[in-house]
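For this depiction, one protein chain was excluded, whereas all remaining protein chains were kept in their positions.
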Amino acid sequence: MRRALIAAATLSALALTATACGSSGSGAGSTAAKNPGQVSGTITYWDTSDAKNEAPAYKALIKQFEAKYPKIKVQYQNVAFASVEAKFKSAAQSGKGAPDVVRTDVGLISEYASLGYAQKLDGTAALSDKGDFAPGAWGTTQYKGATYGIPQVTDTLGLLYNKALFKKAGIAKPPTTWDAFIADAKQLKARAGVDGTYLNPDPYFMLPFLFGEGADLADPAKKQITVNSPAAVKAATTAKKVADEASAKIDFANSYNNMQAMFKTGKVGMVIQGPWSTADDYSGSAFTDKANLGIAPVPAGSTGKGQAPTGGHDLVVYAGSKHLDASYLFTKFMTSSASEAFIAEKNGTLPGRTSAYTPTVLKQPSIAGFQAVLPTARARVALPQVGSLFTPLGQDYTKILQGQESPQAGLDHSAAEFKKLLPSDFTIAK
Amino acid sequence: MTARKRSRNSRGPGASAALHLTLAVASLCAVFPVLWLLYLSFGPSGAWASPGQVLSHGTLGNYADVLFRSDFPKWFLNTVIIAGGTTAVGVFLAATTGYAVSRMRFPGRRPLMWSFLITQMFPMIVLIVPLYRLMTDLGLLDSFPGMILVYSTISVPFCAWMLKGYFDTIPVSLDEAGQMDGLTPFGTFYRIVLPLARPGLAVTAFFNFMTAWAEVAYASQFLSADHFTLAVGIGTFAEAQRPDWALMTAAAVIITIPAAVVYLLVQRHMVSGLVAGGTKS
Partner (left out) sequence: MQRLRRSWERHWYAWAMVGPVVVVIAVLVLYPLLYGLFLSFTDANEANVAKNIGANHIPATFHLVGLHNYWQVLSGADGHFYPRLVWTIVWTVGCVAFTYGIGVGLAVLLNRPIRGKIFYRLALILPWAVPNFIGVYAWRLMLNGQYGVFNRIIGLVGIPGQAWLDGETAQKVAVIIVNVWLGVPFMVVALLGGLQSIPAELHEAGEMDGASPWQRFRSITLPSLRPVSSTVILLGTIWTFNMFNVIYLLLGQNTTGSTDILVTYGYNLVFNGVANYSMGSTYGIVVLLILLGFSIFYGRRQLKEEQL
């Protein structure tokens, strides 16, 4: 309780100071909105895209931005995705060395917002035409009713399958439930001689199982931990069944790479994967004909509705930025419909804006395929601690999949660990 | 002398073969992982999963990507500056300290040696955020001197300990002779003891160099893109979910080469330099 109070106090103090400050002004009536051409300054942008394959497109966009706003200079820095969270938090906290704008995994928004690192963007020049964002992507930007990021790239998990192998096994269409998924996997094994799937044991990939049963990690509104609810246990039981009956043997230390390697060379028939992986798939022997890659929504659990988490990247403006106006303009530019369409064309990622799915963009089969899947995406639970929750959940999920713990025991243990990590007024739902 | 030689050489052919076999197997275990990385680095991106592709589709493309399609020259230069600086500063600090502790009985000597040991015991990684703030306050953040000092704190305690052992093996009578000739203790240290301690210094240099050369945790926290080191820079060659093994292997080889060169330069001194301290009984 005390901790929650302190957090609340910190937050309100922050909100006060944030509105009071702003060396170059903030809010709707500022220069950025009234007279964008007059905004000047040098801002730093941390990009987390792949330096070899994706970064060139972002650099090209920045050139365009600087041409449009000659008084603003952008210092582009590519920071490894793996280290950006720790690096940004250290810098944001000390006030030195932090970027003005940072490309942020959507799962971190509530954490950054709650800690006061992310600037509230409602009513600023950064946010324009918000009705245009895909609902799943937009949902990731919200924390306690305010907006702390602007979607740049979105994604979700879907069912990717090898059409040729499906044909060989005599499967007409992709499975829509986990039961059908397991049955099809057995059929693939029997008739096509390949493993049905390669289950990724990462806890992020457990979310479709949970969502498909209507379960989630926690319910912030009711302040309840729900990870060991009967629905969640059912989800974990299904996942275990998939691992045992439908999946190739999982190498836990190399699962992601092995899953990709087996799928793209036609050694497994289907995987649960995101759009970021399709470029790699197309480089494999099984998908030299791009049309061979099928994309469908993730299978559903007993609710009959398949759902997967929304991923992707939002642009976050650092609350301590000395050039807020320039940062807003930059964020607005980088998340405009034209910019997102440009990025989609170059990198094959899914735009956060619906208007950016232009006919040219949709020519890419993976974008077209995943666009159809996007309506099944939903945001992860918006808790600042969500990043810490994945550690115990992942460990128990691994134990469940390896058969060291029953789904019930494993998730009970996760719930007990969540209790330690969440504010003390959270209770374990029974 | 001759008798000894014969007796120690009087190994049967069987024993000789066993000796060579053991050493050969051990050597293979030692070098195989390195050679395997080297081999994979010449393959296409899927080579880690099907190593046969290296032979059928061998390529220098990974090296081209790393060397010419990245900020490699900048990273390399940064790394050389930081590792070189750490070597210079680290050797200097370790040598002066090691000498003082070896030759002089001064108040604070034992606490100093113990605090060296203690610095090795605490996992500083958990304090990286306070350290970040400290670096900010000292104006050392995102700077070469800052990184050099941080790396020195990692390497110097061990090196000072090691060099102290080495200095112990150099007869004190030499120092005394020097002082008779009118040299100050600094002069004695610089003109007489240091030249004799070259093997120990070489190992110290190597150790300092290796500490700084491929460190990731501190470097990725404290440096901005302009000052990235190699080890941090190649981290950007990864998608959100996974490393690109083809580029990683090539980059690994490139990072390893300078370290291996330094190692070759000092390896002759390595054996005599490392533990001379333990030999004085």
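Lettered A and B in written order, each chain numbered from 1.
As a working rule, a contact is a pair of C-beta atoms (placed from the backbone, for glycine too) under 8 Å apart; a residue touches a chain by one contact, two chains touch by 3 or more.
None of the values given here were measured: they were computed from a predicted structure.
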Quick one: which of A:Tyr117, A:Phe181 or A:Phe287 touches the chain that's been left out?
A:Tyr117
Checked against the full complex, the residue among A:Ser285, A:Thr303 or A:Thr391 that touches the missing chain is A:Thr391
Considering the complete complex, identify which of B:Val150, B:Leu194 or B:Leu247 is in touch with the unshown chain.
B:Val150
For the chain left out of this view, which of B:Ser45, B:Thr59 or B:Thr119 touches it?
B:Thr119
Against the hidden chain, chain A presents residues 3, 6-7, 9-10, 13-14, 17-18, 21, 23, 86, 89, 92-96, 111, 114-117, 201-202, 248-255, 257-258, 261-262, 318-322, 384-392, 394-395, 398-399, 402, 404, 420-421
Those residues of chain B that touch the unshown chain are 4, 7-9, 16, 19-20, 22-24, 26-31, 33-34, 36-37, 40, 48-51, 92-94, 96-97, 99-101, 104, 106-110, 112-131, 134, 138, 149-150, 152-153, 156-158, 160, 165, 168, 184-186, 189, 210, 213-214, 216-217, 231, 243, 245, 248, 252, 255-256, 259-260, 262-264, 267, 270-281
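Operating definition for what follows: only the chains that are shown with their structure count from here on.
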Taking the mean of the C-alpha atoms as each chain's centre, how many Å separate chain A from chain B?
39
In their complex, what parts of chain B are in touch with chain A?
45-46, 48-50, 65, 69-70, 128-129, 132-133, 136, 141-142, 220-221, 224-226, 232, 235-242, 244-245, 247
Help me check something: in the complex, which residues belonging to chain A touch chain B?
48, 50-53, 55, 76-83, 86-87, 89-91, 93-97, 105, 256-258, 260-261, 265, 276-277, 283-284
